[in-house]
Structures are given as structure tokens and as C-alpha cells.
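Pasting a structure here, questions to come.
Not every chain is included here, but those present sit where they belong.
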Amino acid sequence: MKTAVIQFPGSNCDLDILHVLKNVLHVEAELVWHRDFKDSEFGAAILPGGFSYGDYLRAGIIAAHSPAIEHIKEMVSEGKLVIGICNGFQILVESELLPGALLMNQSTCFICKWVKVRVETDETPFTRHIKRRTVLNMPIAHAEGRYVNDPEGLKELHENDQVIFRYVNPRGEVSEDSNPNGSMDSIAGICNPERNVLGLMPHPERASEPVLSPFSDSDGLKLLSILKS
Amino acid sequence: MLESRVNVNLTPEEIAEAKRRLGREPNEIELGMIDVMWSEHCSYKSSKKVLEILPKSGRRVVVGPGYDSGVVDIGDGDVIAFKVESHNHPSAIDPYNGSATGVGGIIRDILCMNCRPIALLDSLRFGNPQSAHARWLFNNVVKGIADYGNRTGIPTVAGEVEFDESFEVNCLVNVACVGLGRINELTLARMDNPGDIVVLMGGDTGRDGIHGVTFASKTIREDSELERPAVQVGNPFIKKLVIEATLEAMRTGKVTAVKDLGGGGLTCALSEMSSKGGTGVDVELTNIHVREEGMTPYELLLSESQERMIFTILPESQDEVLRVFRKWEVPYSIIGKVTDTGRIVAKYRGRIVVDIPSKLLTEPPMAKRRARKISIITKKRASKPPIPMDFAKVMHHILSSPNIADMHPVYRQYDHEVGLRTILKPGDADAAVLRIIGKNKAIAVKIDCNSLHCYLDPYAGHAAAVAEAARNVTATGAKPIAVTDCCNFGNPEKPEVYWQFKEAIRGITYMLKGLGLPCVGGNVSFYNEDEESGRAVKPTTTIVMLGLIERLSLVTSMALKEVGESIILLGKTYPELGGSEYYRLIGFDGGKVPKAVASRERASIKTLAEAIRRGYVTAAHDCSKGGLAVSLAEMAIKGGLGLKVDLAYVLHTPSMRIDEILFSESSARFIVTTSEVNTAKILSLARRRGVPASKIGEVSASSYTVAMNGKILFECSVESLRESWQDAIPRLIGG
Amino acid sequence: MIIENKKLARDPEGETIAKELIERRGISTIKSVRSGKYLRFLVEAGKEEEALRLVEKIANELRIFNPVVHICNIRIMGESR
């Protein structure tokens, strides 16, 4: 299975995720300019982090109008896997492939730091290898990462078991001070009802080599390794 | 069509000189070009002579001063380009856009060498945080850097912040960029081949960037000054596209040179490129893609609009390059050709409007400046302040001083991880460490200066700045290999300021030579003074140090690692509290500024490097600002562990007081930790190099304990020290 | 066009300014601050009504605001020349 890493104008984690896929995981992956993207050759797609179109107007909104998104939608309907990381998550939300909104952090500032996220469900193709309640170390780096939805939307997410990651404290508990950006219910990552689209704010690619982790681990790989199959 | 009357800053002698060299009266456009190129900013007319004494060569130097950035060989065909620049004046009036465009400018200098920008560093100075104005500048400068750096996908990995009332009006914003490239792919910004095609790529040219001279000149236009911003607004999104498009264009092999358009705009780029290559250039100004209608030749030649690059391309090969620009959707225009005339010839609608030798612009007459020593800056008080009663209280106090406290409110706003290179992140160590992907090696970088020391003694202070930057990278496991510097001073026409500048460069030169380091580039910013009060900033030359870490296993952080390990102090402590954070805190004016002695620095650096290489060292930290007490506290806080030291074991000159031992900021010192078995080995390495060294204590569980001859002087919980240190900036600045 | 967050989405920026004003400076006559994004479109249209409808259409179709979290207000400001 070949994975497409889609490069939008302003993407900046495109080369990073490509490096991890190719040189760390040794999976087949290709960088594709958003205008050149055709879905047929790929088994999965990643929308990388960065600032597509400078995050102007609202993070992800302009990229959501790229023709690439039409192809992504086709992949989704065919049941192929799509992962949006950080800005990629924002693009998925703005394309309405994932519900809700990602708004300005409660602190009103960009935040770059390592956080802990808990895996809330293993009933997704993305987390089926990870035990529920496992706590992963990964960094976040965003200004607009506060997950918001209306009460019905939120309820639906929980009822359908679509919340995949939540920010937690070192003891693995959801708490006010371990919520870095003010996300509702400390949500860090969700999937669509069909469970083949994942969006998350933390950067697994930055947590994929022990040398880069303050904890000398590579928790991001636990997630990305699903692209190996 | 021409400007009505160009108001220039040239002296009558300079104008006469220009006429003589041109052999005729320059027209108004030419005069404007000469004015900009002969300005202090572009010509270095006050500083060039002084800068000549800096050592510039070394076995690793690939490109020294004279090009957009210095380039250093780090082996295996890899090179590092790095450069620093100030953006003080724009930041002082519009901190957000001023600092943002400062980042934009320095990135371009790296791109010019065909290197990929991989890191940014920022060195910031503001007035006292009690001042609302200083806080406003601080918050907006940091946000400007964050917004621009983050959006261009370049991590901001290290920096420094100082607060001092001399920066109240004139804040200092120095930004450095580090790039990675291949030695056989470097390009130099010079036009060597007549016939090459000249292409202007990137943001549209507008009137927004026409400064100084045009501002002063009363150009009559319907738009009022009120609608014209005094600084530029940068567009980091375009910059990101310019970066990628430039690097991809270079890979075609058809680009012969690239240069950024910075100060002096097109005039500066064209004249420097052609002058370096001994060629000339013909351009048609009407071809330039513009943002505003009806721009005059004068405006087109001098606009400093952001996010623009000049390319020269092999004739007949332009399509390959232009295709790349089209893919990235960055605008471009073909504006002319390289010639062999040695002249810049600019046409406007086919008519020649400028015809001037390149070298006339790039070889300006130097200014003669006088220096006068400032004899007494501080009254050398013989007396000493009373010894504090409660050292624990002093500890909390000093850790929450804005010059010592944790800068997480700053660096958390910067993406310091993008690029997957940052091994030691802001806050982890004295310097940032970036790995070279695919190789078992890394670089360490840091920017540094202590402006109070530099003010009290410009020579010693600046020598110490070089030494401190070198120690900083050494503490991470690196060998210091090269430096670039950024000078920030007041008005050089004042003999006292000029003296400070000369002393600074002498001090830097002394230490660079002593450590065997080359200076591969730099930047000079003068006139950092308040026009009303005539008060200049403290003389501040920030030093960017580059270090090479030969194996990733050598990377060392400052956090204490394990209970029971030995704590060793390398280097001797002297009663040097002049300009110390401790004296500043208690408001005591006096004492000696730390002296930096090159031979001592070299010995300490070599000792630590060898100890790290042999695998003895578990943590290392430079001991400077705040002295021994603060450095120890930082290591404890980072490690979440405690320590117990006995001051009786600290090697110092006779009859030093406790507060002097704790807070003296003597140079050439490191604190290192090591296992019990390796303790003696490190001490013997030190002995062999003549470095005074002793074991002063051990790592413990959770308390910071200081004793003298076995008797406990004071004790604090590391957790409480952490709170003082971490909460200070949010409390002072406001969240 | 003014785009504001709905109540449920909070308004960190407005909250921060309000806190700064009320808590730090004791200005109690300011009861609340709300922040939003302002966009001004220059539209070529025969009638005002037409311009309004065009911008409304664009706002919806291009999702210039996100209906889950935003409220959007569009008004005519005047004519140019």
C-alpha cells in the first residue's frame, strides 16, 4: 500500500512525515503536490501539519477548497485511510470530513510543547494495535487547536466512540491543567463515523525517533505503523 | 516623472565625491541610489575599518564575511550557513511587524547561499518589565517572531532575553538563521556571466517599503502620510513559497546566482551582485510586477518590499526555472540581462533613466569617526553591600529576576520542533542542538551577550560574551567552530559611542583569536538611541556561536540525572560581582566586571570537551549569569532533583564572602555532574590542563542545600525554586 | 462581514481583553468584550441588495464562516465613489 503525503502551499511538516514513513517505518510513501494529487494510486493519504495558505481566514479553510480534497473524499468513500495531523486535522474539519471546529487556543497564543494523550478507543483501524487507555507522549505545536462542537455534535462523538485521543496528565487522567488549548472534553483527536478518517492535533511524526523525544521513546510510531500493512 | 526634489542624507563632500566618480551630475534617481548605498546601513562606512581586525579564516571557513551569510564546513560535504541581523528600529515603532520582517530578512540571507534554513535564534532586549511600554514591545515582538517563524516552517530553537532600562525606547531585536547545505551546491550572490537572464521573483513590489529618504522627501501624491504605514507588513505565507521555490529552482542547475532584496532593495542587490562579479546589468523597470499603479523608477529601484529574490539564470534555460516558480505560484518577472559593462543601466519604458558604475555604489567613501574613552562608568566603590540575612529569600528573588527567570512564555510560542532536528530544545541546555538527519552528528547553536557587562567594560564584556557563547555550545557536547556577530550601538558620530564600538570589536577579536575561532559574518546597527533624551542603548554585540557535535552520543543536557552523582565545578571563582544580577537586584553599584582570559577559557573548554568525549559527563552547565547559585538551581529544576554543595570546596581567591562565592559571575567555569567512579578522572583531566577544579557536592532527592564546612547555610525545596523561576515572567509580563 | 464566535465556542480574545480591562485596571463600566473577524469586500454590483446577496452566497458556499461555531453578519457599508 502506498501512502500519499499531500503538500499544500504552506505545509511544513510534509518532509518530516515523509522522512518518518520512508526512513523510519520503511513504508512506501510519496510527496504529492496538492494540484497533482490523484487518489487512484494510493492506499492511504496523510494531510501534514503546517500553515496551509498561511492559516489566513481560518486554519485549514482555504486548503479545504483545493481540488485535492475532492480526491480525498473519494478515498474516504472507498474506505481508504486518511490521517490529518495538526493543520491536516484543521483541513479535514473545514472540509467537513470530520465534525466540529478547531478554534484559537484558550491562551490566545501558539503553543509548542510535549503533552500526554490517552488512547480512548482501540476500535479504529488506527489504534487497533494500541491498548485502550494507553498514554502516549507527543508534542503539539499549534495556535488553533481548541476542539469545539455543539452539544449534540459532542454527544454524538462520544456515543459513536469517535473520540480517539484526549489530553491527560502524567497519571493518565483528564484534567483542567493538562488540557493545553481549552479543547472541549480535552479532545485531541477524533475519527469520522465510518472510522477511516483520523484527525489529531499532536504530531506523531515528531515522536517517532527516540533521539527527538524528551522521554527517549517513539510513541508516534505506534500510530503511524498502521501504514505498514 | 522624476521626484520633485530628492532629499538626501549625503554630506556635501560625499556628493562631490559621487560627482567626481561619475564624471557628471547624478540625476535624481541616481542620487537616491547613491544615498541609500552610501548610508551607514548599507555601506558600513563607520564600521568597516574597525571590523577588519576580526579573525576571519580557518580551516572550516568556506565563505567568510562579504557575502549574505558565512558558511562553515562540518564534514561529509555538509555545510552550515549562518547569519544574524538586527531589526531594532522597525521593531521599536511596530514590534509585531518589525520583528516579523526581521525574521523574513534573515531567512533570505541563508537562501542566497542555496542552503535550507533549518533554525532561527532570537536575541531580544527590552526596558524594565515594570514599564507598560516595555511589556507591549515584548509581547508583540515575540508574537511577531512566532507568527513569521512558525508559518515559514523554520524552528526557533534558541535565544535570549534581557531587560534593562536603556532599551526602554530602543528595544533590540536580533534574529539569526542557520542553514544546511552541501559544499558542492553552494552559490554566491554574484553575477559572473554576461548574458545571464535576470529574474525578480516573489512578492509584488510596492511603495510600502520605501523608507528613510523617500519618507523624508516630500513626494507629492494624493495619498496622505496617514495612510502610509511607517513599517512593512510581512507575509510569511509568501515567504514559505519563496523558500521552497528557490530551493527547487536551484536544483535545476540552471540558476547561477540568487540574492535577496533587503535594505536598498533592487539597487543594493543589482549593484552588489554585479560589482562582485565585475560585470554590469541592464534592466527594464517596467517589467517588474507591482502592487501599485504608477510607481516611478525611483520607487521601483529603492522599494524594500518584502519576500523578493533576484535570480540570474543561464541563457536559454529560463523555462526550466520559471516552471518551478509557476508550480509554487510565486509571481516573477524577467527584468534584464547581465552585461560586461560594469554599469547598472536601468530603463523605464525603454528610456534609460539610470546609468551608473556598480562599483560607485558598492565602494562608498568611508567615514572618519573619532573615539573618546569613557573614563569612569561606575564609581568603583571600595565598600561592599551588607551580607544578606536570608539566603533562601535571595535565591527566590534572584531566580525570579526577569533576566534569570524561565523564558517558557517566549519559547513555547515558537515551533521549535518542526524539521525533526531539534534534539536539545529551548530550556534543555545552554545551547540548542540540531541533528544532521541521516548522519551521526549534530550542531549546537546559541546567541549571547551580557549588555550590562559590556556597558561597564566594553572590552572585557564583549570578550566574555564570546567566551560564554563558546562555553554554551561546549556544555552540550559540541566543539565551537565559528561565530557571527551583531553589533548594536548608539550614534557612532559620538566619540564615546564609537569608542565603545571599537573596544567591543577589540574584545571580541581577542577572545576569538584566543579560542582559535573565525568570525564569518555579522551585522552592525548604529543609532540605537532615543532622539529626545539622546540616551543610547547599552553597547551590545550579540554573538552567535556554532558548534559541531561529532557523535550523537556526546549530546549533553543540563538536567541533573541521578541521586548520588558528584557535582564538580571547573574553573576558579573570583570576586567579580560588578554588573552581576545579584548586585543589580540589591541595587548595589560597584565591584569588578568579570574578566575573560582566553587561556583560562580554552583550558576549561578543552577539559569539559574531553570529559564529555570520554563519556564521563552526565550533565553540564555553563556557570555565568546569576553565578554558581543560579546555575546549580537551574540544573536541579531541570532534573527535578535536589543537590547538596559545600562552599568550602569551591576554589576561589582568598577571603571571599559567601555571597561572593554564590553569585560572582566569573568566566571560564562549568558545573558538571558525573558518577562517583568518574569523579577523579574528570579532576585529573582538569589538573592536566591546569584548570582549577573540585568536587563541590552531590545530587540529592529534592532539596537544594548549601553548606559551608559541613554546616548548612540554607536550604530550599527545588519545587519552590522552580515556582519562583517559572512563574516570574508570566507574573511580570501578564499572561 | 463580521464573524463572531457563538457563545458555546467562547471567545478567548475578548475574554483576555475584558480581563485585562476589568481586573487589571478596575474599569468596571465595561461589562463585556467580544472579538471577531472583520472582512470588507469591494463588490461590483448594480444594487446594494445584489452585492449583499452575492457576499452572503459566497460566505455560505465558501464556508467563510463555520456555522457550527460562528455567527456571521453582513452589512452594506456604502458605495465607492
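Labels A, B and C are assigned to the chains in the order they are written; within every chain, residues are numbered from 1.
Everything that follows uses one rule, which is that contacts are C-beta pairs under 8 Å (C-beta built on N, C-alpha and C of every residue); 3 or more make two chains touch, one makes a residue touch a chain.
Note that the coordinates shown come from a computational prediction; the quantities given were computed from them, not determined experimentally.
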item: Labelled copy-number formula for the complete complex in this structure file; value: A x1, B x1, C x2
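We adopt the following convention: only the chains that are shown with their structure count from here on.
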item: Centre-to-centre distance between chain C and chain A (centres being mean Cα positions), rounded to whole Å; value: 29
item: Intercentroid distance (Cα basis), chain C paired with chain B, Å; value: 40
item: Residue numbers on chain A that touch chain C, as the complex places them; value: 57-58, 61, 64-65, 94, 99-101, 103-108, 146, 148-151, 153, 182
item: List of chain C residues in touch with chain A within their complex; value: 5, 8-10, 12-13, 16, 37, 62-64, 66, 68-69
item: Contacting residues of chain A [partner chain B, same complex]; value: 9-13, 15-16, 19-20, 23, 33, 49-51, 53-56, 107, 109-113, 139, 141, 143, 203, 205-206, 209, 211-212, 214
